[in-house]
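Here the structure comes first, spelled out in structure tokens, and everything after it is commentary.
The other protein chains are all here in position, but one chain of the complex has been omitted.
By letter and in written order, the chains are A and B; residue numbering begins at 1 in each of them.
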Amino acid sequence: MTRILGNRVRVWLLAGLFAAAFAFSAPLATTAEAQNKDPIKIGFSMALTGALAGGGQQALLGIELWAEDVNKKGGLLGRPVELVYYDDQTNPKNVPGIYSKLLDVDKVDLIVSGYGTNLAAPAMPIAIEREMTFMGLFAMDINTQWKYEKYFSILPAGPDPAVGFSQFWFDAVKKFNPKTIAVIAADAEFAQNLKKGAVKNAKAAGYEIVYEENYNPKTPDFTPIIRAANAKNPDLIYIASYPNGSTGLVRALAEVGTEAKAVGGGMVGIQFAGIMAGLGPMLNGILNYDFFVPEPTMDLYPGASDLIARYQAKVKSENLKVDALGYYLVPFSYANVDVLGQAVNAVGSLDQDAIAEYIHKTAFKTVVGDVKFGSNGEWEQSRTLVVQYQGITNNDLDQFAKAGTRKIMLPADIKTGEVVPFNDLRK
Amino acid sequence: MATFIDLLLNALVVGILLGGFYAALSIGLAITFGLLDVVNIAHPTILILGAFVAFILNSQVGIDPILAGLIATPFFYGFGWIIYQLYYNSFEKSGETDSLRGLAFFFGLLFIIEVGLIIQFGVDHRLVEAPYIGESANIVIGEDIDVAIPYRLLVAFVVATIATLAIRAYLTRTFFGRAVRAVAQDMMALRLMGVDPIKVKRIAFALGVATAGIGGALMIIVLPIEPSVGRLYIGNVFAIVVLGGLGSISGTLLAAIIIGVAESIVATFFGPSWAPAVSFGILLLVLAVRPEGLFGKTAGGH
Partner (left out) sequence: MKYLFEIVCLLLLVLAFASTQVIGNQFVFFVGFVILQYVVMATAWNILGGYAGYVNFGSAGFLAVGAYTSVALINFLGVGLIEQFIFGGVIAGLLGLGTGYLTLRLRGVYFAIATLALAIILETIVAHWGYVGGAAGTSILPARKPELLGILIVDRKAGVFGNYKEFLFFLMAGVAIGSVWVARWIERSKLGRGLNAIKDSEEAAECMGVPTLRLKLYATTISGAMMGVAGAPLASYLTFIDPLSAFNLEYAVNAIAMPMIGGTVSWIGPVIGAILLGGAQQWASLFISSELNLLIVGVLLVVFVIIAPGGIVGWFKKSR
């Protein structure tokens, strides 16, 4: 082996590099402390690149709009709100470091989670260790094991989220008197949880599960899956999928067809502007979950329509490369920080125990309606919408910004349509 | 029984069509990697670049994606020409062909293209519109047996097959094509014949990259695209090229169809989530037993 460096040089080099690594963030701490202590800092990680970035960027804009609103109204506790956030690149490995940076170096006063289960879960131990109140955005069931009393989830799926998520869907399809069901799910975290919940609901309703398969997220063609499911003649097809799978399955349904009465349920992605417009009429008949749609009854949620309008205007005027409509995540990411902000102002301090206690006992009025949290931090009641796509005639994006293409079947208080069999809305 | 035959027939047909699609993604790599021994790991990401070109032309101007792919092809040819020149100046010129460094170079290129796409287009999934997407031909064969052929896959299959056969004819029938194949085997003989091997390699590499124009268009016809999708296909395209035997164009097409049919059959009868493992399992087995690939002629590696 060739000797590359003298022994001594080599050792010093190594020692120096290690020292440099250890000293890495020392100067950061001082600069952060030297900064103005006046604003209240809210810290979070967000998926701004990577697989979940489509949602993450939308969520970030929602949070920014909230900060604008709050600061216009005089901030929290009379102090302006400042957002401190870092890109987790949709990689859970970055999350613990980011929250440590937020709490130890940036010295943020409040924290909320990033978007999605596997990016929220890795922050839990730090939140618990520092005894911070922690808001989770669309994180599925991450508090079951920890039982942390200062965790609150913004996911309108009830106390048992996996089951609550599809509860209304199974209520909606009862009118078809189904006997059999096929379940198709993506081989990934969120979809698998939805599937578990759906299987529980199906068994509780006494349906026979005739087909239950997972697909790999990079499957290019889904016609064999729909065919295999059709071969078992299911009355219902419950699908828990991610954007690429949702698109592929909707196309495969158009190509192969099905005799099932209801199709859909947990398809992520067909709520996004680009995918909705791209699929167009192929979506007709699909019965799926949603969080927010431009139906007239949604005006019951105070400020939501206005928020969406502002988001859409902002995206258009600043030519941002995010979802053009913003229904899916914006109201919820807004509500996520809004609940925390309301609590801080009501308590009158940044005392984390007091904030958590207040959130536990209060029914909040938010842009996503009335929110009340149960003892495990999940919502007391499921509010996941069931919508049926209908009347879509072309690939025009504007039609999805108006009422009528996604009518609400449940919950009953904001219902705008009646469920009909899948094939009745095709062609 | 009728159901079984129906499923089997459909799985076979869709598998063959899917194989054609895979071939379109791999054929460029079969040239750059298989013939020229340049480990262009950025090929799938260049395909995504092609897909975005098709998307732009389709959504802004309303051009059919296939036509858009054809329009883009000369530009990709030029792009490949530039990449090879850079690659040659940096590595091959000095005489030491260290494939590891080449690999790292293309890894870097992959990230640069991907980030460029994210900055320009964001991370949302993109789709194209064409009359043949979402429609299918239904062929009734017997009672309870009918084969549905999705036009979207049929288009991909036909275009891919034509492209593959054309490239094969070009490489076997023309003088220049034979020179390309000679580059892989005997550079000295080429020099003696008065042909500049570098020029041959440059043109062949550019040709390989040019297939990304049409391959990318097919990709966005078959599935939704966002910038990082390319990474998911690195394994598939390399597996197909290696399985087909390095340098064999028709071997690549056959290998692609074998993988397509295997995935489709597994998805139909054993559960779709096993599909990727099965195709890579085939690859691993073939490599362990017959390292030169299914249709390769030369023995064991380099």
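Just so we're on the same page, contacts are C-beta pairs under 8 Å (C-beta built on N, C-alpha and C of every residue); 3 or more make two chains touch, one makes a residue touch a chain.
No experiment lies behind these values; they were computed from the predicted model shown.
Colleague: For the chain that's not shown, point to the residue among B:F55, B:F157, B:F205 or B:F238 touching it.
Modeller: B:F238
Colleague: Which one, A:N71, A:S100 or A:T362, makes contact with the chain that was left out?
Modeller: In the complete complex, the chain left out is touched by residue A:S100.
Colleague: Among A:K41, A:K150, A:K196 or A:R383, which residue is in contact with the omitted chain in the full complex?
Modeller: A:K196
Colleague: Hey, which of B:I82, B:A104 or B:I139 is the one touching the hidden chain?
Modeller: The one listed residue touching the chain not shown is B:A104.
Colleague: Under the stated touch rule, tell me which residues of subunit A contact the chain that is not displayed.
Modeller: Looking at subunit A, the ones touching the missing chain are residues 1-2, 4-5, 7, 10-11, 13-15, 17-18, 20-22, 24-26, 28-29, 48-49, 85-89, 91-98, 100-101, 103-105, 117-118, 121-122, 124-125, 129, 142, 144-146, 186-189, 191-193, 196, 214, 216.
Colleague: Identify the residues of subunit B touching the omitted chain, counting contacts across the whole complex.
Modeller: Answer for subunit B: residues 33, 39, 90-91, 98-101, 103-105, 107-112, 114-115, 118-119, 231, 234-235, 238-239, 242, 273-274, 276-277, 280-281, 283-284, 287-288, 291, 300-302 touch the chain left out.
Operating definition for what follows: only the chains that are shown with their structure count from here on.
Colleague: Note which residues of subunit B are touching subunit A in the complex, please.
Modeller: So the residues of subunit B in touch with subunit A come to 3, 6-7, 10-11, 14, 18, 21, 118, 121-129, 133-136, 148, 150, 152-153, 222-224, 226, 228-229, 232-233, 264, 267-269, 271-273, 275-276.
Colleague: Across the complex, what residues on subunit A touch subunit B?
Modeller: Interface residues on the subunit A side: 49-51, 53-54, 57, 187, 213-216, 218-225, 227-228, 231, 243-244, 247-248, 251-252, 254-256, 269, 272-275, 278-280, 282, 321-323, 395.
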